[in-house]
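A single protein chain has been removed from this complex, and every other one stays in its place.
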């Protein structure tokens, strides 16, 4: 059983009635429920208001894959916790970053770029196309699927070219977006998946839940040996 | 259980006593035994002398991942069979190509390049370094491991830049080689792994067996929907 | 001055009045004129009906970058000529493949995949987005530009994941497409660019011409040494 921690900023739900209507127990609960429905995971949640944002060293050490949702309080995430998560990713913990998490400190730190994009809230239609049908994150996903309403995210998305591009979105208003992207960093794997605005019921959409579950499975620690770095004795005689 | 077919040209073993000494039941038997030892696979074998080289449509349709070993008889592999394997890979069957399989018709057809390299048989030492410790094909593999004796393969290896580079080899005689490479083609996944000369007991080396088993697991069909291509009706109104 | 050869099948123009109206001297002439307008190139053209399709060994040896447009007569291109072009690409000649050239023998051979896609002729709007603004092929290209009318090409485009993805298209009818892609094969570089239907005046669009010229510059031979392959003497003593 993969050990998953779903992290949510959990701020909109406290102050915006319209978000609470869609996600009465918080976005993290809906995301966690989606994983439970898929099966094969031991899921816990953690949120910003908890001590150490719920991400103690103990919790991280007991986490195979961390899911991240944040939006309006990115700046309130403690730098020391960001360091700790960064270190765990480089040492093998998987990270699945959702939607507005593109602007989280941890994602920006791992990417090394600005991670900015175009956006618009207009209740519009998104159509997600699979461009890498050989990838396990596309398991059970059709050629394309639609989400409506969704927030628009448009190019240029300021990320490093993904190691693997799996999904590309079409938007009613005329934009495209690289919606499903993977990267390897150290021993860790990262999956970014675009959908998920807080006022839309995206995290109840079965195919969205399926992609997130696939992403978690894909991001599981590899089990390769931890590299040793620093000064190194020669393995062969030097003349 | 993943269904694996191990294909071997099975020619050296018929005519070279020194190969028969190392692989008395054929290279395919040693490779298949390695998979059986790992567990989790249903393994069958197929060879060049069999009707349709043992690769009937029925066998391929019942194969999740095909392993390919060939060397001196690449040109005897029927073009129609190569077409059939190519089609199956593009439709989702995984392919693991070993060592001298770099010059097989199927690998060259999938790569689109010459696939040539430098080589030397000099009983020398190979040291394989893991350069992507986040990748599942590196599961259980140390930072580096050695094989001696091995045949040298050296750069420039005329392949497309791999989608993922997992292992790089150091050779005693002064060369390097991209030894573990992956590609996606259509719905299929391809893993090339360098070690394996027919007069050396490479396929009994536990870590080599481990990498091959990891490669097979990684190359398993993704389960994504088969893309529909050709003429397409609009999904949205066109003005 | 880069030496460019523009190859055109030149068949539609012979038999379809509506194509002749748009490209009275052939698609190759419009493409060549675009390069001349950009400057910095010595341009010649070659077509299917010429002896050896105009692609003699002499012509290819005198070509830095070859541009390819074909559609209805892919199967008439002689396999020996395809071999010759393939060999030249692997030895350093750049190749720019346009639009329906996705189904040409040479492109399929270099890709190793089926190269199929969705398509539709419906006079619709294409909006091309730049997703890699660091790439020289995007020089002088805005964030996005539009072409109308254009033929639709939609995913899944059955190609290897490009080494670099530069443009992604949005189509009015609801599809997306990886419209500007690069690959390295041997010593050669390949650029695929989507726009260009024979009944639409695409090759007179200034930004389309600009991208093609950028692609030619990018695909110029690298000037690296030709790799030597085959048996190799050790560079270091072997114990």
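Order of writing sets the labels: A, B and C. Residues in every chain begin at 1.
The working rule: a contact is a pair of C-beta atoms (placed from the backbone, for glycine too) under 8 Å apart; a residue touches a chain by one contact, two chains touch by 3 or more.
Bear in mind the structure is a predicted one, so any value in this text is a computation, not a measurement.
**Student:** Just list which of the chains on display the missing one touches.
**Tutor:** Across the whole assembly, the hidden chain touches A, B, C.
**Student:** Out of B:33, B:52 or B:155, which touches the unshown chain?
**Tutor:** Answering carefully, the residue with contact to the hidden chain is B:155.
**Student:** Would you mind spotting which of C:33, C:52, C:87 or C:163 touches the chain that isn't drawn?
**Tutor:** Touching the chain that is not displayed is residue C:163.
**Student:** Among the options C:138, C:159 or C:216, which residue touches the chain absent from this view?
**Tutor:** C:138
**Student:** Who touches the missing chain here, B:3, B:16 or B:127?
**Tutor:** Spelled out, the listed residue whose C-beta touches the missing chain is B:127.
**Student:** Just the residue numbers, please: which parts of subunit A touch the chain that's not shown?
**Tutor:** The list for subunit A reads 90, 109-114, 116-120, 122-125, 152, 154-156, 158, 160-161, 163, 172-175, 183-186, 227-236, 238-239.
**Student:** On subunit B, what residues meet the omitted chain?
**Tutor:** Output for subunit B: 127, 129-133, 143, 154-157, 161, 164-165, 168-171, 174-176, 178.
**Student:** Which residue numbers on subunit C touch the omitted chain?
**Tutor:** So the residues of subunit C touching the missing chain come out as 92, 127, 130, 132-136, 138-143, 163-164, 172, 184-189, 222-228, 235-236.
Convention: only the chains that are shown with their structure count from here on.
**Student:** Looking only at residue numbers at the subunit B/subunit C interface, is the share used by both copies over half or under half? Answer same or different.
**Tutor:** same
**Student:** Averaging each chain's C-alpha atoms to get its centre, pick out the one most distant from subunit C.
**Tutor:** Looking at centroid distances, A is the chain farthest away.
**Student:** Distance between subunit A and subunit C based on Cα centroids, please, to the nearest Å.
**Tutor:** That gives a centre separation of 36 Å.
**Student:** Provide the C-alpha centroid distance between subunit B and subunit C, rounded to the nearest whole angstrom.
**Tutor:** For subunit B versus subunit C, the centre distance works out to 31 Å.
**Student:** If you look at subunit B, which of its residues touch at least two other chains?
**Tutor:** 163, 172, 184-186, 227-228, 235-236
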